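With one protein chain removed, the remaining protein chains of the complex are shown where they sit.
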């Protein structure tokens, strides 16, 4: 998968930002963050959008990773666990929850910390939200 | 407020668990957790239920605090920040979000960490969720 | 309040259905259901819409009450408790939850049954949803 | 597919409205709207309900299409784009979102307008909602 | 399936509650409730968690069934129909909705009552929520 992924990243990096909104530093900083945090899974999401909504991928790189994830004041591991918590509670984003569970592992969270973050959601979002997130965790851990 | 709160806590502690479901250790452990984590605000929520749904308060003490918050594997500060993230994203629980923002401060999170947890939600739950949570943070910080 | 309400109901009944969609039987059946189930509170909601969105009120009468609430196969009390459950779990409809808690009382549910319906939501929608619904129940019971 | 669809529509049209709620004009108007707006996909949804909940299909025809979609004051294309926006933001209705994306194409929206409606949701409902809706758009466009 | 299920139940019953939170009566009462209400499907959910989050299964048994479902003041059939209503309206819990539709049948609800509970949700949560719940009902009834 490494080779494919390198192609993916090269392709994503080569995509020129839309005219009139050039911010090469934000894009590059976001791409570096995305590579470091989400690895191949995150890059694959961005790449998969090139045929239909390339700017959606660009915004994920620039805004979600270049702006928000790069912020000081909260470490990246806690940001990922907070994201796992929110996507668990929302219950509408299983594919994204899987990506962020894998990202949490990548930035240093243990499987136990991820499972405990899901357990912490029971009193706030209920058992079905936790049950579905645990199913996603099983997939994420198997693919990690 | 200490005096009132002591009365509150004494009252809450004095509430006998419903017959047939006695688990004094769970209740006491939950009450200790609730006192340590949520302070007067959390106890006030439990107390306020005695006239209409006392078992709702008992379950919060026993299950949310005695069972879930007392679990090993994730520190209490991260549990509170995960809870702040989830309630921000859900957008349906402003009073509870305020209580948990104050609890986060109490267990060692900084105001910046709480604000950053809200900022981290923008890409996942959108600006309105973050805006409303920041309004709640302003209230929580003012009352802290 | 009876006199005011009679005026309200007369006014609502007098509102002519929009041209091209006349279904006087549905409207009358819905109005009868609305009166029997939701009483003054439901009628007040419909009346309050006349200045800005009268057809929203008409659809509530015709569709929600004339079509759905009038269906056989499930008694009206269970329909109201199911509605209380759903609005509790959704967490976005406090004013409507209050109306339906009062309606549940009107069609024969006890306060305990309403509180228990809210309690039943804890494992599925979490404590904040239940806490906010109990606050609404307190308002509904005080105004009943 | 045309032949099957004609059978479907004939079958749906032949379903007699339940006794006591006859409104043949509403039903026919709704069926005409459904045919014009949603085409085979919408009709298939209604038809698929005949074995288990035929009145759910009837209400979709009568209320959603006969009452709401037939209203003046907002053109059908904008109604469909508003529906695409809402279902994107809600994140709980992928099958219905696909039907309405195809309906939007049918009533004159371009693929770009549909994608832009999804993009417009990013700031309000977050990236996961937009990502999942773009996946649905890919399916809808491929099947159109 | 009976044999497998007995093994499942024996296995689940044999799982020792975590040290420090022993409440054998609650666990046993919950397991009895789970067996009586949800049958093999509910037990399978609990069993499936043993590899990754066994305490999630334990909490479902102890809290959802041992505490909440065992409460007086509302009959079990109405509790299940209220749960069906809530999960229909939430739209994020199809697997759990299927389990509770089968449980509703088991505790005495008819198929018509389940379908009507879904129909009752149309005015409160919209057609997509009802359509998806009817799909789930078809699965639940076929597997019952």
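Every chain is named by a letter (A, B, C, D and E) in the order it is written, and numbering of its residues begins at 1.
The criterion applied here is as follows: contacts are C-beta pairs under 8 Å (C-beta built on N, C-alpha and C of every residue); 3 or more make two chains touch, one makes a residue touch a chain.
Small disclaimer: the values here were computed from a predicted structure and weren't measured.
**Student:** Among D:87, D:105 or D:131, choose the residue that contacts the chain missing from this document, as touch is defined above.
**Tutor:** Of these options, the touching residue for the absent chain is D:87.
**Student:** Quickly run down the residues of chain D that touch the omitted chain.
**Tutor:** The list for chain D reads 60, 63-64, 68-69, 71, 73-74, 78-79, 81-90, 93, 96, 112-113, 115-117, 119-125.
**Student:** Please give every residue of chain B in contact with the chain that is not shown.
**Tutor:** Within chain B, the residues touching the omitted chain are 90-92, 115, 118-119, 122, 127-132, 134, 137-138, 141.
**Student:** Counting contacts across the full complex, list the positions on chain A that touch the omitted chain.
**Tutor:** Interface residues of chain A facing the absent chain: 20-21, 23, 25-26, 55, 59, 63, 66-68, 71.
The criterion applied here is as follows: only the chains that are shown with their structure count from here on.
**Student:** Based on mean C-alpha positions, which chain is nearest the centroid of every protein C-alpha shown?
**Tutor:** Closest to the centre of all protein C-alpha atoms: chain E.
**Student:** What's the chain with its C-alpha centre farthest out from chain D?
**Tutor:** Taking each chain's C-alpha mean as its centre, the farthest from chain D is B.
**Student:** Using mean Cα positions as chain centres, tell me which chain lies farthest from chain C.
**Tutor:** Farthest chain from chain C, going by C-alpha centroids: A.
**Student:** I want to compare two interfaces, A-C and A-E. Which one has more contacting C-beta pairs?
**Tutor:** A-E
**Student:** Using the average of all C-alpha atoms in each chain as its centre, how far is it in Å between chain B and chain D?
**Tutor:** Each chain's C-alpha centroid was found; their separation is 42 Å.
**Student:** Roughly how many whole angstrom separate the Cα centroids of chain B and chain C?
**Tutor:** 32
**Student:** Which residues of chain D are in contact with two or more other chains?
**Tutor:** Counting only residues that touch two or more other chains, chain D contributes 55, 59, 90, 92, 122, 127-129.
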